[in-house]
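Complex shown without one protein chain; remaining protein chains in place.
And then subunit A:
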């Protein structure tokens, strides 16, 4: 018998009762696991996730085509038994050597055959996809229509404290509440202020610009000197 895809079993007295590392294979792994552990007791469910942790219930996958999150690499499987005694039995398994997920009667596909299968699976049926998209969009449109109706109803109606919410839809649309719009306003203000300032009015302003010019030259000179020092340290001046 050819050993295939061994499940490396780790059993410890830590939070998750059983920890298996299996490869990212198809859903068939789930069946194999429950078959493997059925010898310890009745298996209620097998849950595969990408890392060990408190089992948060995943929300049901609503779509066959969208929001797929395939778990890659090593995975952790939680096997939930119906009776606690089965856990003890499972712990004892580790002494018996590796458990094999893939057997001749129930092979788990790896390598070429797996890739061919997943290539086949990647090809979608246009009709099915269309049906799903249409259904989703109908729902979405309905939801949007409802929201819009609600918004239209609240338009211009003061709340309990007397405030009226200004929206972009109303008669007097306000500024959009976005960061970009805020920045734009600030920038405009700044420009307005800058325009009003006189630059060459006082004598000291004139002197100041000259001083500034020399200071700039010095600063640049100093920076250049530092750069040269760095380059010299790297022996950048050996021509050959």
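Simple rule for what comes next: a residue touches a chain if its C-beta (ideal position, glycine included) is under 8 Å from a C-beta of that chain, and two chains touch if they have at least 3 such contacts; residues count from 1.
Here is the rule we go by: contacts and distances are computed from a predicted model.
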item: Name under which UniProt lists the unshown chain, selected from "Nucleolar protein 6", "Ribosome biogenesis protein NOP53", "Guanine nucleotide-binding protein subunit gamma" or "Pyruvate dehydrogenase E1 component subunit alpha"; value: "Nucleolar protein 6"
item: Residue, one of A:106, A:150, A:188 or A:211, that touches the chain absent here; value: A:211
item: Listed residues A:153, A:177 or A:192, member touching the removed chain; value: A:177
item: Touching residues (missing chain, whole complex) on subunit A; value: 2-6, 8, 10, 12, 14-16, 19, 21, 23-24, 51-53, 65-66, 72-74, 97-98, 110-113, 115-116, 118-120, 122-124, 126, 129-130, 133-134, 136-137, 140, 144, 176-180, 182, 204, 207, 210-211, 214-215, 217-222, 224-228, 230-232, 234, 236-240
